[in-house]
Every structure is written in C-alpha cells, then in structure tokens.
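One protein chain omitted, others in place.
All chains are identified by letter, namely A and B, in their written order; residue positions are counted from 1 within each chain.
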Amino acid sequence: METRDRITTTELIIIVVNYVLAAGVFTLPRTTVERAGTPDVWISVILGGLLSMITGLIIARLSQRFPGQTIYQYSGKIIGRPLAILLGVVLIGYFVCIGSYEMRNVQEVTVFILLEGTPGWAIAGIFMWVALYLCRGGINAISRMCRLMIPITWTVFFGVSLLSLQVFDINNLRPVLGQGMSPVWRSIKPTALTFTSGEALLFLVAFMDKPKKTMKVVVSATLIAMVFYIVAVVLCIGAFSVDGVVTRTWPFIDLIRSFEVNYLVFERFESLWLTIWIMQIFCTFCIAFYGAALGLSQLTKIPLNHCLFALLPVIYIVTEIPRSLNGLFAFGAGIGNWSFFLFGVLPLPLLIIARLRGARS
Amino acid sequence: MKHLLKQGSSLSLLIVACLLLSSCWSSSPIEDVNLEAGVALDVAEETETEQDLAQKGGEYPKRNKVSCTYQFLIPQGAIGSKKEGAQSKNYYNATQTGDSIFEAVRELSLRSNRLPIGHHLKTIVIGEELARTTKLSELIEFFSRDNDIRPSVLLFISKGKAREVFRDSLPGQTPAFVLNGTFNNRRRITRIWEPVSMAKVVGPLHGHTSFALQNVVVSGKETKFSGVAVIKGSTGKLGGFLDEAELDGLVWLTGKGEGGSVKTYSSDNNKLVTYEITGMDSKIKASVNGDKIAFHVLIESKGRIAEAYFAGGERLVGGTIRKARETLEKKVQDMVKNTVRKMQHELQADVAGFGKSLQIQHPSVWNKVKTNWDTVFSSVPITYEVKLNIEDYGASSTTSD
Partner (left out) sequence: MMWSVITGWFPGWSVMFQGLILLIVPIVITLTVDWIRTFEGKVSKRGQKAKAALNKDGGATSLKGTKGAEGTKSNKTTFIAGKDDSGGSGNNDEQENPDQSYTGNVDKDLRLFKEISSDMADVNIRELRIGALQIKAVLLFVDGLTDKDSMDRNILRPLMNAVLPFEGMTEAPEAEELKRIIVERIIHVSEIEYTIDPVKSLKKVLFGSAVLMVDGMKELFVLGTPKGRTRGGEEPVSEALLRGSRIGFNETLSDNTAMLRRHGQNTELAMISFTVGKRVEKELVLTYIRDIANEALVEEIKRRLLTIDIDDVQESGFVEQLIEDDFLSPFQQIQNTERPDRVMAAMLEGRAAILLDGTPFALIMPVTFGMLLQSPEDYFDRWMAGSLLRTLRFFAALVSLFAPALYISFLSFHPGLIPTKLVISIISSRQGVPFPSLIEALIMEVSIEILREAGLRLPKPIGPAMGIVGGLIIGQAAVEAGIVSPILVIVVAVTAISSFAMPMYSAGITLRLLRFVAMFFAAVFGMYGVIMFFLLLSSHLIRLKSFGVPYLGLMVPSHLRDWKDFIIRLPLHLLKRRPALLKPKDPIRKG
C-alpha cells in the first residue's frame, strides 16, 4: 500500500490537457481574430496545435533520454552546470509567470463578473492557499485533482457550448478561406502560444512510469485541447461575427452572457460556467506552481514544501505587476514570446547537443 | 472530532472576523436591489418630476442630450397570502436626462434607497428621433461595456417616444417583459422580425453593415410591433422604417419566419384565399459577371390552406389547388419585390443579407464593394422565384360555398 510517485500515460495526458486548458479560452477568439480579420481562425487553431505538437514532440524526445529526471536535473549533463543553472532559473521564472498570469486572469474575470468590489488579494489569497495545500500532496495529488475536475469542467463546458448554439449563425463563419491562407498564417502565433504544452513535459515525464509513451501524450493532449479551443473560437465567431468578436474583451464569457435559456433551472450561465472554469484554471495554476517549486527545490536542494511556501509571495507579487488589463494582455503576449523561444527554439539544439555528447541518464 | 472542532473553530473565528472587518465586500442583500427591467432612450426632454427637482436645486452640470427612462420592477407579494396589491403596478419608471448614460443611471441612485442592478435588464427601446440623430453604437456603448448588463438584452426602436412604450400596461404586466414575450408569437405571424440582441448588433455596428431592429408603437396601455427600423451601416443611425407589409416581405426574403399567413385575393373573382405557413426557406444566389453583380432569390415554403373563398364549394384538388398556389406565389413575390424596392431605392440599405451572400459566394468581389455596399446594392438587379407547396387543407376539404 505504498504511495507511488508515478503517473500513468493516461494520467499524464489528463494533466497536460488540464495544463493547456486555462485562461486562453477567455481571450483566444479575440486575439486570433484581431490578427486575422477573417473567420478562418479555426484553421489557425488547428495549425497552431500541430505546430506546438511538433515542439512538444521534440521536448518529449529530449525528456525520454533521461527517464526519471526533470529538466532541472538533466540539463547539466547537456550544457554544463553553470548554463544549466541559468536555464533552470529562467524556467522557474517562466512557470512563476504562467502561474501569475492565470492567477491574474482569475482575479480580473472574477472581479468583473462575479465579485465586483472584492479586493484582488482576497481572491488571490484563498486561491493560492488552496493550491498550496494541494501541491503539498505532490504530483499524485495534482494528478488526482486533474482527473476529478475533468468530468465536471468538460460537462459544463460542452453543455454551455451546446446551449450557446441558439445564438450561433453559421453564416458568420463563411466564407471559408475567402481571403486565402495569409490571414490564417498571421493568427497562428497567438494560437500556438495558447497551446504550448511542452514545458510541462519537461518535468512531468520524470514521473511517468512508461516514458516511452511520451509521444502519445503529446499528440493526444494537444488534440484534446485543440477541440476545446476550436469550439471556443467557432462559437464566438458564430455568435458575434468577426466584427463583433474584436470588440469583446472576453469573447467567450460574452458568448455565454449573450443568451438566456428559459424554462431551465438557470436562465443565465456565465457565473456558473466561470466558477467551473476557475477550477480548470486552478489545475493549470497548480501544475505551474508545482513545476516552479520543483525546479527551485532541485536546484537548491531545499525541500519541496519549503519551496512552495517561498514561491507563494513571489507569484502573488508578479501577479500584481500588470497595472491594467492592457498590461495583463501584454504580459500574456510576453510570456507567449518567451515560451516560443524557450520551448519552440531551445529544445532542438538541446536535443542535438545531447545526441552529440551522448548524454543519457 | 475534538481536534477538528478546535481547528474548525479557529478557522471559523478567522472567517467571522473577516466578515466583520470586510462586511463581505461584494455582497448586497437581494431584497435591497432595484431590478432594472428595461431602458428607454429618448432625445432630451425632462419630465415634470425632473423639472420640479431642478427648480429646487436638484441638478448637476450636464448637457441635455438623452433622456434615459429606467423601468424598475416592484416585486409584488407573489405569496398567495398578500392579495391587497392586486391593482398596483409591477413596475415604476424613473427618467433622468443628461449626456452620459452611465452618469444618468448613477444620478438615479440619489432618488432611491435601493441599488439598481442590471442583471435582469431585458429590453432597450430607443426613440425614433434619438435614433435618427445619434449613432446607435454610442447609445448602446455603456450597455455593451457594463458587467451586469448582458449582451442578451433585446433592442427595439419606437416610432415616437420610447418612454411612452414603458408608461402603461395592462394590469399585472410589465411593459419591458411584454415586448420580449411578444417574440414568442413568431410562430404565428411573419410580421415579427427576429429578436435582435445587443450581441448581434456589435458586429454589424463595428463592421458598418446595415441591419433591422423591431419597431414598436404604443397606444394607451397596449404596445404593438409594427414593422422594422433600418439602421444604416454607413451612418450607424436610423435610416427609415419598413412597415408591416414590407416586413412581411423581408421575412420571406430572408426565410427567417417560423410561421404565419399569406392572404391574397383571387385575380378573377376577387375572393379571398389565405395560406398558413408551416415552414419557409430562402436562398440568395449571387452571380457576378465582370463588374455586374446580380442576385437570384429562391423562396420555398410549405404550408396549408387556412381560408379559401375563391372557388365556390370545390374540392381542393388538382386545378383548384394549383390556382390557389399560383395566386399565393404571385402575392409573395409582390411582397418581396415591394420590400426590395423600398430597400434599394428609398432606404438604400441592405438588411436582407444580400451582402452576406455575395461575401460567401464571391469573397473577392465583396472585398471590392464592401465599403460602399449599400450604394452598390441599390442598383443591383434581383430576380425572384417563389415555390409554395400546399401540403394540406385542414379539416375541411372544399372551398367555401
């Protein structure tokens, strides 16, 4: 009856899907349409997904060379200790920023829709404390939480999506490729950034019981997440039209706000959906939080629990750095660019160097 | 259990302390809110109350541009035991004139102890005069930005003063809800346009395309849906109206009707025949030949005979039914033509989705003409084809004697 700190392939898929599905759903329809200007962005979502799948596969390859080790542990064998520490610090910073970004999104949306007037620190505080409590249970607790959330959040997401079909107009999505592929290419960038899942694999593969199947994880997780984002984008454009989506700050929330269902228990669903989606974001937050703390703990040899505590105020302070909504979106875009470099560009040379030096665990 | 209580009590102590300190930041008791049910926007004209208040010094610096009339709900004793308020109204209206709509609603807070909330706002009615002079996007700006008010709010234009729509109603009814509920009758009549919510207008307003909003007129305690108001894409303002018959044509043209009737008189003996629509569909086919754009509209419908006086006492078979069908098809075509003529020549606005069809079928052509589509549209040739299918004739199998 020992507790194993091992996760199966399915469990890892679920974790990665939970990691990818987060606050991106709120804004992705707008950020993509803003760049494309045509309703074809759903194609960009697919392409972006495939693109991030490729980077994910490279990372998976890299991690497979070092089964049972996280990036913080094995990077030293590839690029040497000093550079590895630098990389580790950057990665920790990245995960802290991801956590902060999600946290701030929760804050903004909650204050806007649910709790007008409640101070941000209170919202963040309770959220982060619960996350801390969960993360202290280790990767298995996070994995279980993800599995627990999935039936709830997925049901509500697709249920609400079905209901929103009453404001859906297929004509808003046509013509397909009316202006050719160029708008599609333009809007790939924001989608690819929403999707990046590879970074989570950098440390999660270490817990896998069958690291050989990492490829499967990358492919399935990206495909599942893709479904969600396609649904979000298609429904928003179908309801608001391309011209309307760009005027909405949180298109997906406004989509849910723009219909009422009579003769059901609820008439309006935005609060319900939002609270449920906050649970989804909670999972993402926990994974990022855990990733950062794990890195810190492995770099400094401080116990993981202490690292979790130490990162708590850091994440909060980073959360509060953006001073406005625009600041938050800029922050998000910044993280996106950062991740593009870290996880789109960097893993390939790492993999090549690892091959050349024959580094294995 | 004991230890748990210990932990639990300290935790709850903390929470209670939090409650006392913060007084539950966002909570507001539900019985102390004022539910907004509808808003009517008019050109500035202060009510007597406002003028009276202003004379006594109740004023703030502003330019009078818009009069906002909020309809607030007065919750009646819905509990069976309290019957005494049967005659009293379910609502009251408060008007505030000013320039900023947001400021106006906040100014209303000076006149009530209750906190107005917009979660249950259902209807925005805009007066004709205001809609002609002010851009619609400015008028709904605040409502589309607010966090309480939802994009599902329905928009109406009223010929005449919008606030009149909210003034009175039959006992037990709330005007704002009556307007919304009337859309449920779309299965009965084709002279109701589709309900247009704020979510559906932000796109066209931002993209400068024309669209139609339901028009509503009022007399005494009753309101009536009467045609549609056309918001022109180029100006973003009210361009004109389509009356009930023209709306009928518009509904046929777009195939958006859910049910209704067509009535016509037989050309030879001038007797009545009425057709009940059970389904309709329309397809707009755009064809481009060089620079020439042309449309072909195919309207298909199925339904049944509702009234037939046109051929004395004959069985509704073969020639009789063909005759009825042809008469009705011609009538539909006339209605549609009439509507299109008005759109093309008087209003110069396309609210029937011709532009969308062109965009879908010929995207490159659309890109060239989309900036001044409404002008281009006014001179586009359009051909029509109407196909009715009379499926049944109800319980009586002959025409009237």
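Structural remarks
One rule holds for everything that comes next: contacts are C-beta pairs under 8 Å (C-beta built on N, C-alpha and C of every residue); 3 or more make two chains touch, one makes a residue touch a chain.
This one's a predicted model, so the numbers in the text were calculated from it and none came from an experiment.
Of B:27, B:64, B:88 or B:267, it is B:27 that touches the chain left out of the display. Here one chain is not drawn; of A:130, A:302 or A:325, the residue touching it is A:130. Looking at A:272, A:304, A:333 or A:351, the residue that reaches the missing chain in the full complex is A:272.
Which of A:50, A:89, A:114 or A:304 touches the hidden chain is settled by the complete complex: it is A:114. Contact residues of chain B toward the unshown chain are 1, 3-4, 6-8, 10-12, 15-16, 18-19, 22, 24-31, 33, 35, 73, 75-79, 117, 119-120, 122, 148, 150, 177. The set of chain A residues touching the chain not shown comprises 1-3, 8, 10-11, 110, 114-115, 118, 121-130, 132-134, 136-137, 141, 144-145, 147-148, 262, 265-268, 271-272, 275-276, 278-279, 282, 309, 312-314, 316-317, 320-321, 323.
Criterion: only the chains that are shown with their structure count from here on.
Spacing of chain A relative to chain B, judged by their CA centroids, is 40 angstrom. Across the interface of their complex, chain B is touched by residues 112-119, 122, 167, 171-172, 174-175, 178-179, 239-248, 254-255, 257-260, 268, 270 of chain A. The touching residues of chain B, when paired with chain A in their complex, are 22, 25-26, 119, 144, 147, 150-152, 197-200, 202-207, 209, 353, 356, 359-361, 363-364, 366-367.
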